[in-house]
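In this view, the complex is presented without one of its protein chains, the others remaining in place.
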Amino acid sequence: MSLENKEFKPKIVAFCCNWCSYAGADLAGSSRLTYPADVKIIRVPCSCRVNPMFILRAFEKGADGVIMCGCHPGDCHYSTGNFYARRRMTLLFSMLDYIGVENGRTRVEWVSAAEGVKFSETMNSFVEKIYSLGENVRLGDLRCKN
Amino acid sequence: MYKIAKENLSALFRLIAETRELYLPVRTAGQTNYAAWSEDAEVDIDTLKTVKSAKDAFFPQSEGLYTVKKEGKKISVEPEALKEQDFVVFGMKACDVKGLEVLDKVFLSEPVDTFYAARRDHGTVVAMACHEPEETCFCKVFGVDAANPASDVTVWTVGEDLYWKALTEKGEALTEAVKGLLTSADDAAVEAEKETIHKILENLPYMNLSLEGWNGDALSEKFDSPIWEELYKSCLACGTCTFVCPTCQCYDIKDYSAGDKVSRYRCWDSCMYSDFTMMAHGNNRTSQMQRFRQRFMHKLVYYPANNDGMYSCVGCGRCVEKCPQALNIVKVIKAFQNQGGEK
Partner (left out) sequence: MQELVNRAKELLADGTVARVLGWKAGDLPYNPEPAYFEKAEELVDFVYNGFCGANLSKYMIEASKLEGKTMVCLKPCDTYSFNQLIKEHRVDRDKAYIVGVGCKGKLDIEKIRKQGIKGIELIQGAELTDEADTLKIQTIYGDKTCAYADAMLERCHVCKGKEHMVYDELIGDSNETKDADRFDEVAKLETMSPEEKFAFFQKELSKCIRCNACRNVCPACSCRKCVFDSTKFDSSQKANVDSFEEKMFHIIRAFHVAGRCTDCGECSRVCPQGIPLHLFNRKFIKDIDELYGEYQAGADITSKAPLTNYTFEDAEPSIVGKRG
């Protein structure tokens, strides 16, 4: 199968915090709002649990985009987790941009449990962005490519 | 004996690359290492020591062994193919060539390492006499003659020319393939060059290093010496010395999971690392002193004990140049010398 003819189906990883964003995704589902099946959600206890290594690992194993969702700043279930996460992700994304990885491939959005609509819209726009960027070739591990 | 003008070298490389893979010193981002030749590669045969040795051409830092794939309920195992393409390594120095001899004794004795053996079968070595040896060199100590590398083809740099002499069948075959670019020459210029090199070697600070006391029988005497406790202290436990070394041959075998398949590969290991020879029960070398001692004992005692007295150091001096904290095998040898009879 040659790569040129293969239709691009992006793999997108979404880290969602247990208390807000994952519940937001639930709400999106129960409200029958749609978002593309390309998004694979990984539930984490708090956005602060997301280690920069998680993001890089996802890219290594073949993700084309990684998005992290958490409670709105100030609303963290653990009070301050997302504040730390915010600084970490800002620095990490800046570093990825610095080494030449397209910066649209990573994103952070704050989605509360009441924001099913926002969740669906966020995922739709992120997936669209990844479609426009195409396959991730700069951060993957060759051994994971078929 | 043949010769070729230096300005015709790119034509020579192009010609070799037509029928064989060609590895030679290439400069990338300021550092010279062995790499595959290509039209736009910045070939650098003037640098005496590449950062890594040419070991990679025969024993790559990482190489796949086999891949296990799962399709439905079926599991298939695909071994990695052995090297089948002939290749040439151009520009190896006498010490690196001797390094291959050290590796041969390990990998070609029973049980033979098939990956290494295939590469040795298909590889032709064009060795280059050292034009300007440096202060970190001590090859003579291990019986290496920098002016006369013994390999398939030997070349000498004299002025604007490269003198070429085939020494083996493989070397003759390569010479035949590139004959159109070579012209016959007598060996007067080469003899003069050899003499010059020998004179320079005489004056190098490390060339008269004594290996007295280092042999396969010195095991317990050296092993139990209190000197190691002093020597290892500034060691960072990094793997620089082992990875730039032309004779270090230890490797680790690991698995890499790519979801639907697992590839088993081997990669160089370093006795300086804490997970070196790690087993289920833990590690048999628990301190950095023990790991540090292992490296030098292996080079100067264990290896000679198993290989008729041949040392597994060839005096290339890469560790002397590259150790971040300026430790090296020469300092170790000297430390034992200075402490003489003390136990």
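Order of writing sets the labels: A and B. Residues in every chain begin at 1.
FYI, contacts are C-beta pairs under 8 Å (C-beta built on N, C-alpha and C of every residue); 3 or more make two chains touch, one makes a residue touch a chain.
Only a predicted model underlies this, so the values are computations on that prediction, with no experimental measurement involved.
> In the full assembly, spell out which visible chains the left-out chain is touching.
Per the contact definition above, the missing chain touches A, B.
> Among B:Leu82, B:Ala188 or B:Leu236, which residue is in contact with the omitted chain in the full complex?
B:Leu236
> Determine which one of A:Ala23, A:Val108 or A:Met123 touches the chain that has been left out.
A:Val108
> Looking at B:Val126, B:Leu162 or B:Leu204, which makes contact with the chain not pictured?
B:Leu204
> Spell out the interface residues on subunit B facing the chain that's missing from view.
The missing chain touches subunit B at positions 28-31, 33, 48, 51-52, 61-64, 132-136, 200, 203-205, 233-234, 236-240, 242-244, 252, 254, 256-257, 265, 267-270, 273-275, 278, 320, 322, 324-327, 330-331, 334.
> Can you name the residues of subunit A that touch the chain not displayed here?
Missing-chain contacts on subunit A: residues 52-53, 56, 60, 73-74, 80, 83-84, 86-104, 106-108, 138-143.
Basically, only the chains that are shown with their structure count from here on.
> In their complex, what parts of subunit A are in touch with subunit B?
61-62, 141, 143-144
> Taking the complex as given, what residues does subunit B use to touch subunit A?
Residue positions touching the partner: 256, 258-259, 263.
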